[in-house]
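Can you read through this structure? Questions will come right after.
All protein chains but one are shown in place.
Chain nomenclature is as follows: A and B, assigned in order of appearance, with residue numbering initiated at 1 for each chain independently.
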């Protein structure tokens, strides 16, 4: 299967995934009732009238997890090509290829340990 | 350009929708049996049409958008969540002949595209302008990103062994031995992380009906709600397929039983994974959010990292090295 044909298939999957909800929701418009009332469109808050603003400020810990996620996601971007060429480079330059990744991961593990020690990984 | 490029995905979409309706029925049946109940048995013989009836009911439900909601985003969010769920299916090979896109970076494609769903969930929770919804969405997003890391790291052992990200090549490399045996730590981490990515019990905190009502889709009704649920079950299909491909040898037969066609083997292994998901749901209680985050970062991530270097070291040992 060629490169172009494969990505054409990927494009078809995207378009089909987009088409299904669009078609279903449009078709549903002719089937479902539409009787809006003021009570119906109140935000749900366990049956009580909603108080205050819903778009509240969140605790900083969410942001820290997102940051850890980005850092480790970038790490995977290096780990994947490394894993793909591991055997080829192992034959070519010996265990140096393992050593360089150990070195790379070591620094990130220090980062993780630091976050662990600073109680960033707790959820309290 | 081949006609199958267009017809194939449409057929798969039909198969997936059929799978989702049956999977929901079986989930309820299986959990019912495990709890000494019958499960749904009223609609159609043996309750077969229960999910079909549920879908029709959702289609006929009124579409309510809260007046405080952010209307355009509220409408788009279920679509943002659903499109990647279906798009990831493009790279999963079912048999040597039944596959849709054979791309060099297939595995990374799956991981990258599936991460878009988190945006849909966050957008849905935020656009609802509801406290429960936003809290549920934020928790859900925090959970999904935390478990994505161990999930992707666990697979690296497999990639090192195969030397490719192409899922067809990964299946072919398992002709003699499935990766579940040599990569058992990787498989365990992958399986636990995939449960969390799928928001399934014991990691169904985003829904946590006892504390968050329903999580990020509290305000959603009718078919918009259905698309969030559909996305979740399409991911069950995709993740079961990916686990089969990565660790259970895809379509490869066991003990050389080649008289059973490859597609049957694939479906068999696939069903086994789906059944385990239901089984776990009936068995385990939901864990707390602090336990959830600690499990991801303090247990699974170090284990996944250790697995990479363990695989590299085991490669060096004579005789054992041939399996890695």
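Rule of thumb we're sticking to: a contact is a pair of C-beta atoms (placed from the backbone, for glycine too) under 8 Å apart; a residue touches a chain by one contact, two chains touch by 3 or more.
The criterion applied here is as follows: contacts and distances are computed from a predicted model.
Q: Tell me the UniProt protein name of the chain this structure doesn't show, selecting from "Nickel import system permease protein NikB", "FOG: TPR repeat, SEL1 subfamily", "NADH-quinone oxidoreductase subunit J" or "Aminodeoxyfutalosine synthase".
A: Its UniProt record gives the name "NADH-quinone oxidoreductase subunit J".
Q: Among B:111, B:133 or B:312, which one touches the chain that has been omitted from the display?
A: Considering the complete complex, B:111 is the one touching the chain left out.
Q: With the full complex in mind, choose from B:13, B:64, B:85 or B:123 the residue touching the hidden chain.
A: Checking each option in B:13, B:64, B:85 or B:123, the one touching the absent chain turns out to be B:123.
Q: One chain isn't shown here. Among B:69, B:89, B:151 or B:165, which residue touches it?
A: Going through B:69, B:89, B:151 or B:165 one by one, B:165 is the residue touching the chain not shown.
Q: Over the whole complex, note the residues of subunit A touching the chain we left out.
A: Touch with the absent chain occurs at residues 3-4, 7, 11, 53, 55, 57-71, 73-78, 80-82, 84-85, 88-89, 92-93, 97, 100-101, 103-108, 110-111, 114-115, 118, 120.
Q: If the missing chain were put back, which residues of subunit B would it touch?
A: 70, 72-73, 103-105, 108-109, 111-113, 115-116, 118-119, 122-123, 126, 138, 141, 145, 165
In the analysis below, only the chains that are shown with their structure count from here on.
Q: Averaged over CA atoms, how far is the centre of subunit A from the centre of subunit B? Could you give it in whole Å?
A: Centres of subunit A and subunit B (C-alpha means) sit 14 Å apart.
Q: Along subunit B, where are the residues that touch subunit A in the complex?
A: Residue positions touching the partner: 1-2, 5-6, 8-10, 13, 59-69, 78-79, 82-87, 89-91, 99-103, 108-109, 126, 128-134, 138, 142, 145-146, 148-149, 152-153, 156, 159-160, 163-165, 213, 218-219, 222-224, 227, 289-290, 292-294, 297-298, 301-302, 305, 308-309, 312, 315-316.
Q: Sort out for me which residues of subunit A touch subunit B in the complex.
A: Interface residues on the subunit A side: 1, 3, 5-10, 12-14, 16-18, 20-22, 24-25, 28-29, 31-36, 40-46, 50, 54-56, 58, 62, 65-66, 68-69, 72-73, 76, 79-80, 83-88, 90, 95, 98, 101-102, 105, 109, 112, 116, 121-124.
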